[in-house]
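Only one structure is covered here, and it is reproduced in the block below.
Complex shown without one protein chain; remaining protein chains in place.
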């Protein structure tokens, strides 16, 4: 399909009301899943983020890194024990996790954003003491799987006020300088709260919350916190969706305007969420 | 033709390199002709200007007002003498010209920009002593037809630094506080020079400079100053095109990066000029 | 009478305590009546305003424009219907009102202030969305006679912080970009409230509130709000004085320090009000 | 003579062009002589200085202190030797000079300015290393009579930018922290040069330079540097006038706009100099 | 004893936690006693103060001046009457007190700090209206012995924000511009409260509060306000220690973090207080 220059101009202009509404707003994006492994999708996400910055928003990126961590661990012959589906993270594993997340995945995203015309800076939770963390479980059976104890957002403020896009690896620092591997969704939610973000967007590999997980026509567009318990009881929110929704709950009760679980497999899904009235995916709201 | 949300997102993203290039740049737009009288075109120009501001440019609008002046003069039964096609502007006429330009046309543009989501402020050459003027002809046969003696751009700096879009009526002020009616193209060029603008765009009712005025396929895309004399001698630059080109010459020799004579009858012509590689109309460059 | 240089110096020095008291204060001046039509008085008002700015105050001028509007309407043969003494303002009339106020009267005042050494900038209620307005009467019988719905004072803040004197034409903008003609006293009061002004001064063609309108020796120097109803019942506040006093009431209940109804026919009446202990005219206070 | 309020207002307004011309300008005032000993004159000088600050100038005061020093020395029974009319300043004398100048005279002026509504701060040449000094004569026969080696004006910049009026005692500091007594005229000239002042005003006890010292009608209003040698040769500039004129020469050759020797015995002489076209006293200019 | 370069480096590094804790903090130092009369101690105090500034604290110095005042009074043959051990300060005495404190002692400290590499500025209570004062006793039998009525700390804010160290002479100004001699401890406490200081340090000639004044091993390290009355009743806090402790009480109840009575006879006592865990002297706390 050929779109004329003038039609393109029209489309730019159609974006104006959204640009206006989001001017100066902070949007935390949890970046992961297919949007991070598929080369073409990846590039589109970078473009979306840079565009957001240029039209006046403050995107803040938090990324995961599962597949690359697994691949490196297996190259090194490090075997992991799993408890309740969560990898037990011993000292050796943690070292690799941190290197892969902070030294490889993080910097690739930074380079990608810069190549798309933005100015990104990669940050781990150690930089500027951004993420103070502790072990997730009291008896530390999980090793260095951590939880956020406290966010010190000053470094992000400095970075965004000076025109940079922060890209954050979900590594926390304990009181003895030990590193913790924290779930990226949780980090994104905690940072959204600490930064008083207007929006938290979780990029996933599903279309959103589905009444029937096999039927994408059963998408729940808006999920109210008041309905949460009922959805859980009925088993509609279950499996991998449960922690995602919990993150959203944490964010909106912490003051974040709106939170979205969207389909990162769809090209430019972030822009679609922001620049169309209908949005995409499932929006979780504090009602 | 139906364009999908995703195609729209793609188009937004295509604009990124242009947005980046023009970030923080100053663009003076001479607004007049059909783009000012046709309701639909008018609205599109407003949208283009607001979009420019939101993506980081500093548009500065200078407007004419011919038809509305004529209409008011005829309603008042004021007859004008013409010398060489220029209206002799006596005291009575000048009063009407100033009222129509500064009180009606200017404020309509301001209201239009504001309605499109921008923050505009209307300025005449008297505000903040912006335009110091004197009579165009030594013997003042033309009455209050003026020329720019000096631009005091401080007020425009204040206005654009604070997020506003200045909309300027081409009224100059003489040393005795008398008003002068100045050609809007000339004012636009002088302000572009004084503001060290990166671009001057003249909206006209022709596609640009044509080798054969009857054949729009003969558009001259780039006009070098070095070719100017030859084009004039050969009669290609003539009639109403001559003063337009002269304005562009004044601007580029005064340090303005690029100047463009474009077709205001084309919807979103300003965006087309800025957001496409080919641009539209005729670009006059200092070569 | 010849006043020696040294006596002049003494007089400058006498002004010191007043200069000190008003340093940094905002003073809204409703400018109209004889002070606007008499050439000599006009110039003195300009000088007063510029002096105020130079000694550290922030004067904000709101002007009317009755006589010039009438004159232009009659030149154009536009007849107006009147209801309760207020001109019904149809579309045609409104167009003329706006042109005369914003394009002529406003710019003359701007030019006058600049010629007196100040830096003024003319603003209508459309600029920067300063005055959001709607019809004064519910059934719109009065046409485009408007009332202030909301003041967006940001543009005035920008202007005064940058050393300019704002000169405001009392045109409001409706939600459909339509213009409204609003009583200048009301605009002055609303702006005084929105700007948290320390003083509102209404220039009129009477000495102030008189117990006996025919005897200027019966001036009421201070009018307390608590006395208002009584004065109205007794018919002392009546006719044109009633809306003036109502404006003052609105201002002082809205937080404006002091409001004054003074005689604009007296040369330098503004300075007299500010730089003498007794002041002149009638001060309305919230007691 | 009774001057009406309106005449007073006229006089304020007459000052406008001068206020405008001197807005933001720096004026160094050497304060001494009768204007410092006569109680009434003293108060008028304070008022003049405060007024200057309020109308936007930056007055900088440098004071002497002869009579009070003499009185204290005599109370203490300290006898001074004189060489060429200059007091030899031994350690004991210097101690007294510094105490009287910095602890008494300086603070009295500060208190006087504050009482007149200004905000003054007293500074000696030691504060912020303002005046680096050394002995005036190579063989130090004069003791701690000093000359200015270098002015560090940063502290004055800080002070005036924050709204204060600096009052400077002419004490210099040597490389061993020893104090020097420096002629206040010289200090005033050096500070005027260092501060890039627009004006230096020396308050004296004579009407200015007189062709015939006994006839005040022979005042030289303007003295050009080019005429200096001739005036000195002819003995017109002689005695106490010679060092004053030399100071002015140093200042104007150092870039100070204008320098004035005026009669401090005349009430409000500073204002008369600044706010009248003729000025008073003798102006020394670089021509 | 020879300390190697590396040991010195270790010592610098040991100071880090203290430097960090006090970064940006305000510390008011009452400077007097032996630390002011002994040449070597004096220099060490200057160095301590400059070091504090360089490592990020904001030291504010308030000084006394007893011995120098006495010496000057006796040189002038002025005899003082004493009531309850306080010198009755008549006009003549006050003049000398002010000169010695503001003109001599103050400037010597300023010069000393500057010579040690700092940037000091001397201030008396008159400068910038810093200390508004009145007579200490209702019937003014004590003459110009004053008490602080009000501190206007703006000038100190200006001075410390611009990198200077303020050195304050304890002279207050009455409503008639008359000077008052105020106890320096009281001034220090009042300024500490007005500046929201984190610490007030009183340099004295004793080791602190001693249970047995003859035995320096009986030092009370921490004195709680709750214990005060008891200590006074038991006669442990008595004599010159009583007003010192009262000053500390005033400061800590006014919001000053910690107050210290330390031994100025010990070299670098201020640094010892700040840079060691134990501190020295007696700390008075609000418990």
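Going by the order they are written in, the chains are A, B, C, D and E; count residues from 1 in each one.
Note that a contact is a pair of C-beta atoms (placed from the backbone, for glycine too) under 8 Å apart; a residue touches a chain by one contact, two chains touch by 3 or more.
Not measured: the values here are computed from a predicted model.
Note that the undisplayed chain, when the full complex is considered, contacts A, E. Within the full complex, the residue among A:33, A:112, A:135 or A:207 touching the omitted chain is A:112.
When the full complex is taken into account, the listed residue touching the unshown chain is A:101, out of A:101, A:148 or A:168. With the whole complex as reference, residues 72, 75-76, 95, 98-104, 106-107, 110-112, 114-115, 119-124, 126-129, 155, 158-159, 162, 164, 171, 173, 177, 179 of subunit A touch the missing chain. Contact residues of subunit E toward the unshown chain are 1, 3, 5-17, 19-20, 23, 44, 47-48, 50-51, 54-56, 116-117, 266-268, 271-272, 275-276.
Please note the rule applied: only the chains that are shown with their structure count from here on.
If each chain is reduced to the centroid of its CA atoms, subunit B and subunit E end up 68 Å from each other.
Centre-to-centre separation of subunit A and subunit E, using mean CA positions: 56 Å.
Centroid to centroid, with C-alpha atoms defining each point, subunit C and subunit D lie 45 Å apart. Shared interface positions of subunit D, i.e. residues touching 2 or more other chains, are not present. Interchain contacts link the chains end to end along an open line, per the touch definition above.
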